[in-house]
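One chain of protein is taken out of this complex; the other chains stay put.
Take a look at subunit A:
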Amino acid sequence: MTTLKTDHLNIKINEQLILKDISLAIRPGQFILLVGESGCGKSTLMTALAGLYPKYGGELSQTVLLDKQNIANIKANFRAKKVAMLFQHPDQQFAMDRVEDELIFSLENLSLSKQDIDIRINEALRAVGIESLRYSELAYLSGGELQKVALAETLAMGAEIILLDEPFAAVDPIHRQELQLLLKKLADQGHGILVADHDTSDYRTLITDVFCIKNKTLHQIETHEFDTMFNQHSVQKLLTNKPIEELAFSMADVTIKNGDMFILKKSYFKWAKQKVTLITGPNGIGKSSLLLTFARLHVFEGELLYQKQSINKLSLKKYARLVGLVFQNAMNQFLNINVREEIEQAQQQSRYPEYWTETKVTKSIQRLNLTGLSEHSVYELSGGQQKKLQLLLMMIISPETLLLDEPLAGLDKKSVQIVMSIIKEVINDLNQTVIMISHQTDGIAKYVDYHVHFSQNGLTYEETIS
């Protein structure tokens, strides 16, 4: 049975100490949850454990041992049979363009025969429940579906130890629970699982250990401390639920497609102005495509009005200043190299420079815990820090309507509350409209005015968030 182990490990990236004195062992049957604030070094630790440093940048003071062998010295095709990693960005982990070809690629790396490859692909797709995606093109899959493909690939390779870096950031609650149970099953079958997740909900009964990274070091959390740790899902009722008065968007006979698949068919729907509307719904249903349509980055048929004017009749340049999109992938939002340049650009282009004063900006940076990063490259920031910076930039730009695609993905509980309260405060001050997609809904009902559920049957207003 395989064990992955390290003792008193320090990790440096670009001469900067990221983690110190890390001791951790992952054994078969363990299901370990790794928590910590965004930017604390969870991804770095995972990458080190996966044996990808020093090849891909990091500097290690100690070796990571896979059954007494230095994992960094094991050839990738042997290592992959023992340890595999699921990455944070689901769209950047595949070499091929189709699901089946991707799985074939990884299994050919292990020098398996055609028969073995076919058997393993069938089993892995079944285990994850995505047989229907076998011949799909990866470019058309949603974030959650991509993570399932990545997990199937890991299972197909037979990795005994699986490291998952924020695997559920873009996964809806139902699929998230399914995958969590699947991981538990894998642990019971003898796999060792380490999952980094900012959202602790539903893990409590599944995991065997919890570790937390704080002040660059790793602590184990004792069982009696669990109560304060774990989120509990509960049905939340919206505070306000008045009928919609003024409209931001209104859709008449709108049809949206993604590739050949219909997302909305001849839909009629109204979106409230100067309110916060939350959109929830399963993965791949087309939530992101809907926001892209609002931002005029996705084609549609029918009539879509923005404040009573057909959106295609407005000049693109003007429209882009009225309706701003916060992309699901934060990297899309950046135009410059370092954090300071980004913030300065946003201040120069803000629609409300008198509101976004130097003090207000500095205070927001502090609240979002982004202080001291001003000279850092935006590409070096952690996933969570990128999300917060991206949101801050668009808040400073202050379009009339903000479309937020998963603004809370990868954020810890505390950051979620801070981010939501900043959004609420600013949009009240500046009379802005917010339409946001989020899988993470814990504790955000108090900031939301309307909740739209997106399902196979289209869009519907609901009074509760569950």
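Methods note: a contact is a pair of C-beta atoms (placed from the backbone, for glycine too) under 8 Å apart; a residue touches a chain by one contact, two chains touch by 3 or more; residues count from 1.
Assume contacts and distances are computed from a predicted model.
Hidden chain, UniProt protein name from the list "Methionine biosynthesis protein MetW", "Nitrogen fixation protein NifT", "Six-cysteine peptide SCIFF" or "Cobalt ABC transporter permease": "Cobalt ABC transporter permease".
From the options A:79, A:148, A:198 or A:453, the residue with contact to the chain not on display is A:79.
Only one of the listed residues, A:141, A:295, A:368 or A:423, touches the absent chain: A:295. Which of A:9, A:26, A:64 or A:107 touches the hidden chain is settled by the complete complex: it is A:107. Considering the full assembly, A:92 is the residue among A:92, A:189 or A:309 that touches the omitted chain.
Here one chain is not drawn; of A:11, A:24, A:50 or A:409, the residue touching it is A:50.
Of the candidate positions A:212, A:290 or A:397, contact with the hidden chain is made by A:397.
Along subunit A, the points of touch with the absent chain fall at residues 47, 50, 52, 55-56, 75-77, 79-81, 84-85, 87, 89, 92-97, 101, 104-114, 117, 139, 153, 157, 295-297, 316-317, 320-321, 324-325, 327, 331-335, 337, 345-346, 348-349, 379, 393-394, 397, 399.
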